[in-house]
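Of the protein chains in this complex, all but one are displayed in their positions.
Entry: chain A
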Amino acid sequence: MAVSPLIVPGSGERGPHSKSKLSAASSGNGTPSTTLGSNSLKDVAEQMNEEEKDKYVKGKKVGEGTYANVYIGHHKSDPSNLVAIKKIKVQQEYKEGMAPDAIRELKHLQELSHPNIISLLSVFSSKDQNLNLVLEYLPLGDLEVLIKDIENIHYGAADIKAWMGMLSRAIWFCHENFVLHRDIKPNNLLIAADGEIKLADFGLARSFADPYRVMTSNVITRWYRPPELLFGAKHYSGAVDIWSVGLVFAELVIRNPYLPGDTEIDQIAKICAGIGTPTEENWAGVSKLPEYTVPSPTTPVHGPEHYLGMFGTAGPDGVDLLMKMLILDPRRRITAREVLEHRWWRGEPRATRNEDLPKKGPGSGLSRLGATESKRPGMVEGVARRLDFGA
């Protein structure tokens, strides 16, 4: 896999050619043995890296983001076999170290292998010392595109069940492996050529914390952020992802974001109005959370009739599942495993088969891929994309 072309950390700057660490290191640094040694090391390391790099051909840039550019590429041996190449920008000549998003994405994608999670095919470094992540190519855009394209894309309860099934399995797999995704939203759910949904963007993901260790509450794009995070909780669990999954579910049904808050305060107001006001009665201990404030007067938690009116397409069982995902108290919210055991999946209609799912035509998906993988529409204030030294 990836092997750096660098030779000796710290020895590179000696030569005037700081651009190429290889030539710098092998151009003699005072000891007779160096030249030979560096060369032979270069050969081995370079070779392995070159082999990996040579498998792919990088094509045009399809997206640009804060820490990476995304290119479309293909296997050299098979031009029809497309890949996405995410090239991580090295920040200001390494001065700030590797971007935490990049580190998180690498660390988790290296370990998680599941049909509903984007796969990392390879990693190599290029001449200019950038890390390149070779990801599977997902040409058909993302769920957000489908949801928004009301004109051309028509889908029903069976399709929603299929997409939700794939999302639920992905998140179950993450939690089973002690990973919190922390940024679930429709435009992080990419669609493969065969219709399979793939959870992408692990730039905010982290392992479950040990008990008593604090985590930052500044994660998850606002519209999908659960009340415990809005109230500043520093200890939380997989329930944060489940809330986001519930809101993706709601959005799939009504084809609009269900709780599109303009600010964090507005987000809390939208939750109070759309679901109910979190109070000590429905969530013991909530008022002790650091940033707990709710608008008055309080709204009682809506019952099934409210949801049936709005999300009736999903059927009574679907609505039951949705309501359980959107339980205010994270301790009572349904878990990923319980989601998969819910009766909705077994009832009618059956989930649509992948090949029959509504799709956006290929071609138009290209630009989305880049945008999704790097840009983040709908994110005004930004989530914890930087290292949070407080947590």
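The rule is simple: a residue touches a chain if its C-beta (ideal position, glycine included) is under 8 Å from a C-beta of that chain, and two chains touch if they have at least 3 such contacts; residues count from 1.
Note that contacts and distances are computed from a predicted model.
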Assign the chain not included in the display its UniProt protein name, restricting the answer to "serine C-palmitoyltransferase", "ER membrane protein complex subunit 2", "RNA polymerase II holoenzyme cyclin-like subunit" or "Vacuolar ATP synthase subunit". "RNA polymerase II holoenzyme cyclin-like subunit"
Which one, A:Asn177, A:Thr299 or A:Asn354, makes contact with the chain that was left out? A:Asn177
Omitted-chain contact residue, chosen from A:Arg206, A:Lys270 or A:Lys359: A:Arg206
In the complete assembly, which of A:Ile72, A:Ile85, A:Leu106 or A:Leu357 touches the absent chain? A:Leu106
Hidden partner interface residues of chain A, rising order: 1-4, 6-14, 21, 29-34, 36-38, 40-41, 44-45, 49, 90-98, 100, 103, 106-108, 110-113, 123, 125, 129, 131, 176-179, 206-209, 215, 387-389, 391
